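Of the protein chains in this complex, one is absent; all others appear in place.
And now, chain A:
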Amino acid sequence: MIPLTHSLIIAALLFTLGLLIILLRRELLFILMGLEVMFNGAALTAIAAGQYWNNADGQVLTIFLMVVTAAELAVALILVWLAYEHFKVTQVDMLTQLKDDTQGEPP
């Protein structure tokens, strides 16, 4: 049987990998993929811990996790598609309509 620490280390690596993808890549689709990798790191931890503690909570958590992230990514993908459809934007830096307005003078 694989010890818990091994699986936890692999899961932590997966989570960090996802985090790095989000921080380093600028393409919207890559960022969503990075999110998915982070979620998978969490899922792996839950499964390994469920095995270690010998109860089903970890697997229940993972099933909920898959459903919830699928729902979340479905909406996120629609938004990314809308951004491409209307602005032809695929990179997060190119979305710059919303910004601080500090130009005015005091009353």
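We adopt the following convention: a residue touches a chain if its C-beta (ideal position, glycine included) is under 8 Å from a C-beta of that chain, and two chains touch if they have at least 3 such contacts; residues count from 1.
We take it that contacts and distances are computed from a predicted model.
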(message) Can you work out the missing subunit's protein name as recorded in UniProt? Choose among "Integral membrane protein", "NADH-quinone oxidoreductase subunit N", "Manganese/zinc/iron transport system ATP-binding protein" or "ABC transporter permease".
(response) "NADH-quinone oxidoreductase subunit N"
(request) By the contact definition given up top, give the residues of chain A that touch the hidden chain. (result) 4, 8, 11, 15, 18, 22, 28, 31-32, 35, 38-39, 41-43, 45-46, 48-50, 52-53, 55, 57-58, 60-61, 64-65, 68-69, 71-73, 75-76, 79-80, 82-83, 86-87, 92, 95-98, 100-104, 106-107
